[in-house]
Every structure is written in C-alpha cells, then in structure tokens.
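First up is the structure itself, then whatever we jot down about it.
With one protein chain removed, the remaining protein chains of the complex are shown where they sit.
Each chain carries a letter (A and B) given by its place in the written order, and its residues are counted from 1.
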C-alpha cells in the first residue's frame, strides 16, 4: 500500500466519521448512521464518476472502502464524546483528505480527456460534495455554503497542482499541491478569513 | 404477465401512492403530487441504474411504469381519507414491494458483474432510496433513518437470497427471500424492535 492509498483511506475514514457524528447528533438509528457515514465518505467521488461517465462508480471496484467506513462505527460508538475533544486531529486528517480528494478527482477527470477547468471543478466536487449530500440528508443547509475557506482551499490546491506538474515530477507536484490546501485552510482559520458576499 | 412483473407493478403503485399522499399533506399542486409519486416509485431503481452505469435508466424502456404511477392520482383524489384507514393493506404491499425491489436490484447488479456485497448494497438502495429522495424533496429528514427495521429487513432478505440460490432453484430462492423480508418487518413491528444507536 503506497502513500496515496494510505491518505485516500484515511480521508475516507475521517469523512465517514464526520457523517456518523452528525447522524448520532440527529438521533438517527443504526442504519441512518451507516448511510450518512457512507454518503459523506464516497458521495463526492460518486457524483464526479457519474458526471464524467465513469460507471460502475469507483467504490464498486474495491470493497476496502466499505470496511473502512464501517470501521468508523465502533469508533463512534465507544469514543463519541472523546472525538469531539480530538477536533485538532480530525481537522488535520480532514484537510489532508480534501487535499488528496481534490488532486485525485482532478487527475481522474484529466484522464477522461476533459479540460483542465472541468478537471479543477470535478476535483472540488470530489472533495466537498460528500459533505453537501450529508447536510441535505440531515435536512441542513450545507455547511460549506456558509463557513470558512473550504472549497477555495481545494481550488487553490488544484491550480497549484496543474502549474507545478508542468515543471516538477508528479509526486512532488502532488505533495506541494496537497500542502497548499492544508496551508490555505490553516491560514484561513488562524487569520479568520472569510468569503462573505455582501452585495450592494 | 408473470408473478414477478405483477409484484413489481404493485410495488411501484404502492410507492407512488405513498409519495402522493405526502405531497397532498404538504399542499403541493397537481404537478408536485405527480413528481413526488414518480420519484418515490422509481427513485431507488434509478439511482441504482445510474451508479452501476445501466443507462438509459430502466423505466425509460417501459412506459407501463408511468401509467401505473399516474393511475395512483385518481385513487389519491377520491380515496384520500379511506387510504389512511387501509394502513394494513398498504403495509403489506409496501413490504412485498421492498422485498421484491431488493431482490431485483441485487440480481441486476450481479448481472453487471459486480461483487455480492455491492449487489446487496444496490438491492437495499433500490428498495429504500425512492423514499429517501421523496423525503428530501418534501424537506423532511428521511423516515428510514429513524424509524423501524426497514433497511435491515432488506439486508436480511438479500443475504437469504444469496445463500438459498446456491442450493435451491431460482424461483424458490426468490420466494423465500421475499418472505424473509416480510417476516423480519412484521416481527420488528409486533415486537417493537428498533436499531436505536446510543453511543457512550
């Protein structure tokens, strides 16, 4: 298992936990908790695959994703309270996850022969739409429509990747672009950046 | 018309009615009532088809589904009040419907060369996601995330089918597995089983 797979699995796991915690909060039953975990973890990549026409969608080819998501269930059961105090750790994995999901989504879209700007869009979709579907199913306005620089960090990382891979080897370009996502997200929180839109 | 088609059409009809009744309750207009009926009846199978890559989706090949769904409209119009007192009959058809939708969805997914666990998942998706989309469009938290053993009955029936068809003829395996779904659902209601998830 190489480093990319490791981060991919970690991202999936963290996204699943984030869905399950919301489901628990809303008093969903066991099935609802699992569904929200699954949808959050794979929703973005699934939407990307459906839109670019890569079906059967990717998680159908590899059941490991399922076991990873389900492994979040006992974690949420036994450590529900402690997880909330682990916010910093989760934040890091989550940011790693969206960084990687962005770049992987972008690469896959380019491989389908689509243009760089569509690839950037699909990278962002891969990273953020799991959370959007999660919030819709939980009957909430999607968090990312109102809070912090989340999608913008993905956009920035995607552009950095397209630029750096022209002059640097692939793995270095990936590393730099994922680090850019993390950097933008941390900076945006430390400095309290927002993208509030207040029309005249 | 064989028995499977008959149950399939009955399931479609009952699902359509369940969507229309919610739309009437929410004071949707004629168009809203039709849309909610359609989406509830075909939403689960449509999502399955899109995810496994079976497009154009199945109801586009056979317009009978449409006429069956639309026939629910006069029923809802004239018997709106009586339907509510027919809950037992609806419950039976609905349970027959999810049982059959689960097995049909599972079989179709296997025919696409996907693994048994993906097929089980797609069987459950076929049976329950029509209701999930219905509730999202009606701006409610999906019922099945909080109430009774619904998806679990589908899961149980799907596993029974995969096991029994190894040793029994196809029609017998289908019959036994659909009966299992009904059995689990009736038992769960009689004995008040729940899958409440209360973390530490």
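Assume a contact is a pair of C-beta atoms (placed from the backbone, for glycine too) under 8 Å apart; a residue touches a chain by one contact, two chains touch by 3 or more.
Since the model is a prediction, treat every value here as computed from it, not as a measurement.
S.K.: For the chain left off this view, which of A:75, A:92 or A:118 is in contact with it?
M.R.: For the chain that is not drawn, the touching residue is A:118.
S.K.: For the chain left out of this view, which of B:55, B:71 or B:194 touches it?
M.R.: B:55
S.K.: May I ask which residue of A:132, A:162 or A:184 touches the chain that does not appear here?
M.R.: Going through A:132, A:162 or A:184 one by one, A:132 is the residue touching the chain not shown.
S.K.: Per the definition of touch given earlier, which of B:4, B:35, B:143 or B:159 contacts the omitted chain?
M.R.: B:35
S.K.: Where does chain B touch the missing chain, residue by residue?
M.R.: The missing chain touches chain B at positions 23-24, 26-33, 35-36, 46, 50, 55-57, 60, 63, 66, 76-81, 136-139.
S.K.: Touching the absent chain: which residues on chain A qualify?
M.R.: Contact residues on chain A toward the absent chain are 50-53, 55, 112, 114-115, 117-118, 121, 132, 136, 139-142, 144-147, 150-152, 194-197, 199-200.
Throughout what follows, only the chains that are shown with their structure count from here on.
S.K.: So, what's the distance in Å between the C-alpha centres of chain B and chain A?
M.R.: 30
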